[in-house]
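All protein chains of the complex are present and in place, except for one that has been dropped.
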Amino acid sequence: MTAVSVPTPTAPRRGLPQGSQEKKTRVFVASQGTLIWWRFRKHKPALISAVVLILIYLVVLFAEFFAPFPQENYSVKYTYAPPQTLQIFLNGPNGLEFRPHVLGYKSVLNQESLKRVFTLDPEQVVPVQFFAQGEPYLLMGFIPATTHLLGPTAKEDPMYLLGADRLGRDVFSRMVYGTRISMTIGLVGVTISLLLGILLGGISGFFGGWVDIAIQRTIEFIISIPSIPLWLGLSAALPSDWSPIQVYFAITLILSLRGWTGLARVVRGRFLSLREEEFVMAAALDGSSELRLIFLHMLPSFMSHIIATVTLAIPEMILAETSLSFLGLGLRAPAVSWGVLLQEAQNVRSVVQAPWLLVPAVGVILAVLTFNFLGDGLRDAADPYSR
Amino acid sequence: MLRYILKRILLMVPTLFVISVIAFIVIQLPPGDFLTSYINNRAAEGTLISNEEITNLRMQYGMDKPMINQYFIWIGSILKGDYGYSFLYRRPVSELIWERLVLTFVISLVTLLFTWVIAFPVGIFSAVKQYSLGDYVATAFGFLGLSIPNFLFALVLMVLAFQYFGLSLSGLFSPDYVEAPWSLAKVGNLLQHLWIPVIVLGLSGTAGMIRTMRANLLDELHKPYVTTARAKGQSKFKTLLRYPVRAALNPFVSTIGYTLPNLVSGSIIVSVVLSLPTTGPLLLASLMAQDMYLAGAYVLLLSSLTVVGTLVSDILLAWLDPRIRLSLRG
Amino acid sequence: MSDDLLLEIKGLKTQFFLDEGLVEAVNGVNLKIRRGATVGLVGESGCGKSVTAFSVLNLVTRPGRVVAGQILFHRTLATAAGGDARGAQVETIDLAALDPDGKQMSAVRGKEIAMIFQEPMVSLSMMHTIGFQIMEAILLHFDVSQQEARQRAIQILNKVGIPNAAERVDMYPFQLSGGMRQRAMIAMALSCNPTLLIADEPTTALDVTTQAQILELMLHLQKEFGMSILLITHDLGVVAETCDEVAVMYLGEVVEQGSVRQIFHSPAHPYTQALLNSIPKLGSSKAGRLTPIEGTVPDPYNRPTGCPFHPRCVRFIKDLCDQDNPPQIELNDGRSVRCWLHDPRQGVQS
Partner (left out) sequence: MKASIRIVVTLMFVLVMVVTACTPAATPVATTAPAQSTATTAAKPAEPTATKQLAVVATATVLPTVAASKYKEAPALTELAKSGKVPAVTDRLPQIPMVVKPTDKVGTYGGTWRMGAVGGADQLSFQRIFAYEPLLRWTADYSGYLPNVAESFVANADSSEYTVKLRKGMKWSDGKPFTTEDVRFWFEDVLLNKDITAKPDSIFVANGKTVEVKIIDETSFTFKFAGPYGFFPLRMAYNAAPINYPAAYLKQFHTKYNPDAAKKATDAGAKSWVEYFTQKATYYTNVELPTLYAWNLTTPYGGASSVLTAERNPYYWKVDPEGNQLPYIDKVQYTIHQSVDTLVLQALNGEVDMQYRHFGTLNNKSIFFDSQQKGGFKLFPVTSALANTQCIYPTLTTKDPVTRALLQNKDFRIGLSYAINRKEIIDLVYFGQANPQQVAPDVNGPFANKQMATQYTEFSLDKANAALDKAGLTKKDAEGFRLRSDGKRVSLTVEVSTTFPNHADALNLVKVTWKKVGVDLNVKVEDRTIQWERKAANETELFDWQAGGGGGLDVMLNPQAYFPDRASAWFAPAWGDWYATRGAKGEEPPAEMKKMMELYDQLQTQPKFEDQVKLMKDILQISADYFPAICIANDPDVFGIVKNNMMNVPKTLLESATLLTPAPTNPEQYFFAK
């Protein structure tokens, strides 16, 4: 008597019984890079941030093109002029027509309060256009050009999309130029700290012994000098005949001087605990050279942490630069960075009567946000246990 | 372990010595000294100040001596526990610092607690519920906190408080309460002022912690030993706390040491913007004015605290991570 | 329904909902485990063995989920005598139906069903002493004091043959050798003397001699505790040495289950046959490792219709095997197999 048990319903035509395994095997053949990319794709905010950052860095490259005016263009008539709104269509004689424009200003200077009161005047239509011809400049420092992404058709007309500062300079243009320094200061600094941090931290944690002690002392010693006095001392000691650019690099150096220590300690900590683990032992027994060991076998194992630290470090640099400028130690006019702009706006009068001067803060926030989301995405992507 | 700690403490001595030298140099780095900047300030104010007055001041302040001597005089008296006299305030440095330390501690501790109370649960939550709405909210909040330049944030908050509540919330008390003896009203007044610094200072800190906690925890969350524990019949929550969270704490602990000096310095810039009567602005003022002894004592204090803090976190780390602890045996 | 059944898995389906698509890791597994029996669950690595095991403990985590089937666990309600099943009254619970995080499930885990994992290096917490990790289980399931728990932990460590357990109990896993670690792991599993022990490749991480010792130990302890063992492995040699019964898995299905003798001497399913053929004769357990069968494991994205094995099957029947997945067929000698060749309605004989 053969009892035939109820046949189990056949599996759906698609799908994969060994799928989970299959996927793994597929993953194994995939290189670390592609692997990360696959996971990264899924992290939408990170993806968006990446795009935004690319855009920002385009602005860095082609600041002159994106900025309607040169950063130093001042105007007696438009000190503290409020922002205009860019209108695309104009209700002309023959109905609504495509004529991008902004409204000009009517202004009176109140002699008693010394306040220039602006009103947008619907009578004055200032025609603006994309790819307008404006002040000539050298694109990337060598290509002569006169085209600006957006600008008033007549280049002396007022166009203050983000308002004007105390000298009637266009806040938008200045912010665009500020992007250049602010967005690069982080990179330079972090790269330095990253290299130092991983290398020294790795060496320290891997070899242990006197090497470790030596490096640890150095780190301990560097971080135990409080940053503000250090900044004050060093930046005050900068030769006063240095150009803003030289100062700028000096400052990134000063910033990264302490930056690497934190990372180094983390790396070391992980290494100490990793040293025991078998795969490292194994690799060591295979006689793979020590540096190879560090970079091929040990680093990947806590990629995620490093990425997290680094992506948090870049924005920290950006913020640090603003703090330095706040203390009056950072860059100084005519050099323009977000920090410099914020420092100029850092007073009650601006906050109350010209809040648009705080707009550079938006730049800072945007940059820091995107960097963090990006790093977050990378972190999760690199995280071996993210599933 | 004990031997290790002893060794470390011994190693601290040379470190601190070098630091003291560096501190002294760093303070001397800007051109001129206290008197030049003092005189420049008065001259800038338009005050008449004669050459004789300058020479007299130099003599009174013992600044007619060369740097090296000044250093040894300084370090010598510090070893004797005498931190010297503040040129700026014409009062003993120790007095000046101690007076402000209490309030600084209050602010820093409140902020720290605020930070932890928020950061830990939120961090754990957003790791466990990765990619959930909650996670995204926490993430967004965290990043926002990180991204706002806090000195600006402080100013804006104050201006808002002024415009909409008609409060000027600088400092920690309204002038009429500063002198008053402690009372409920005074505490209330303190709380009224305290929220701005706590929010401003706490925000970025919290954000950072949430991120790190989340990051660390995600590393641990999916490791096999977690399943093992569950297989023993341990409840989900207990397992979480006992194993992954426990492991995720390690990288954290290694940073606790650094918060020690912050407890004392507070956030200098924010304190300045908010005019807090904490040690931070005192330090900044002394540095700006090159008030050698005040600044020096200060930097030294902070440095020592960092060194101690580092030791503390190393010990904590060892205490938490047996692998490190045992590697230190013998 | 023979009353000495301990665990009955019926039509178990566990699936993973990945962004790449649905993965049917376990696709209708049927499996029986008798009291005191040792059942080997064999198959190429990743055919769903481990997932089955996890499903039993209801530990499949997001994005995986048990979607269908029953896991009937016939537990003996604790009597004064305890351990011994006879006479004690039996209660049947469907583990698959329990809330994974619920009290009931937790009560079963570790107490009734315990598990030994593959690599103790990662499966034990390096942050806690082995003592702590063993006591945790004990304290969870028995109403005892810390002291008693500790004593018990030491006893059990002795049992699993860890010399001077009294000290080792306070050691951390990374201080122990691989073998000792695995013994500790076993100790942990046995600490609450479970009625079913699931051993997921308990010896893969170990060298041959240790392997042998560990297996020895397990069998020894099985007798002592009178428990059943579900031994998951891809090592037929091990199975031959230790098991009473064998279940062969392929692509998430148990294709054949029967006694060791039956399976090894007259395998019914072509896959089983292929497996055994691939073992060199007089194979020591080392040589017993599977050498791949000709043909490749199907790509998840074009999973074969009909019998999952038919593309590699030497004896597949056109228009049948490639059309419908065969049902599970109980043969007269009490074993079951999933192959059309054994369908009475087909005239074919093996």
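Details
Labels for the chains are A, B and C, by order of writing; each one numbers its residues from 1.
Going forward, a contact is a pair of C-beta atoms (placed from the backbone, for glycine too) under 8 Å apart; a residue touches a chain by one contact, two chains touch by 3 or more.
Given the structure is predicted, the values throughout are model-derived calculations rather than measurements.
Looking at the complete complex, one finds that the omitted chain is in touch with A, B.
When the whole complex is considered, the residue among A:L90, A:L167 or A:L187 that touches the unshown chain is A:L167. Which of B:F173, B:F252 or B:Y298 touches the hidden chain is settled by the complete complex: it is B:F173.
In the complete complex, the residue from B:V198, B:L276 or B:I324 that touches the missing chain is B:L276.
Of B:I75, B:A140, B:A285 or B:V308, it is B:A285 that touches the chain left out of the display. Only one residue in the set B:L11, B:V110 or B:V159 touches the chain that does not appear here, and it is B:V159.
Along chain A, the points of touch with the absent chain fall at residues 72, 74, 76, 79, 109-110, 112-115, 166-168, 236, 240-241, 328, 332-334, 344, 346-349, 352-353. Within chain B, the residues in touch with the undisplayed chain are 30-32, 36-41, 43-48, 50-53, 55-56, 59-62, 73, 77, 82-86, 88-96, 99-100, 102-103, 155, 158-159, 162, 166-168, 170-173, 175, 178-179, 271-277, 281-282, 284-286, 289-291.
One rule holds for everything that comes next: only the chains that are shown with their structure count from here on.
Chain centres were defined as the mean of their Cα atoms; on that basis the chain farthest from chain C turns out to be B. Taking the mean of all protein C-alpha atoms as the reference point, the chain centroid lying nearest to it belongs to A.
Centre-to-centre separation between chain B and chain C, using Cα means, comes to 56 Å.
Averaged Cα coordinates give chain A a centre that lies 52 Å from the centre of chain C.
Computed from the mean C-alpha positions, the centre of chain A lies at a distance of 26 Å from the centre of chain B.
Residues of chain B found to touch two or more other chains are 223, 321, 323. Residue positions of chain A touching 2 or more other chains: 273, 276, 387. The part of chain B that touches chain A in the complex is made up of residues 11, 15, 18-19, 22-23, 25-27, 29-31, 130, 136, 139, 142-144, 146-149, 151-152, 155-156, 159, 163, 208, 211-212, 215-216, 218-223, 250-251, 254-255, 258, 261, 265, 268-269, 283-284, 287-288, 295, 299, 302-304, 306-307, 310, 317, 321, 323-324, 327. For chain A in complex with chain B, the touching residues are 45, 208, 213, 217, 220-221, 223-226, 228-230, 232-234, 236-237, 262, 265-266, 269-270, 272-273, 275-276, 302, 304-305, 308, 312, 315, 319, 322-323, 326-327, 342, 345-348, 351-352, 358, 361, 364-369, 372-373, 376, 379-380, 383, 385-387. Across the interface of their complex, chain B is touched by residues 54, 57, 59, 61, 101, 106-111, 114-115, 117-119, 122-129, 133, 136-137, 140-141, 172, 174-175, 188 of chain C.
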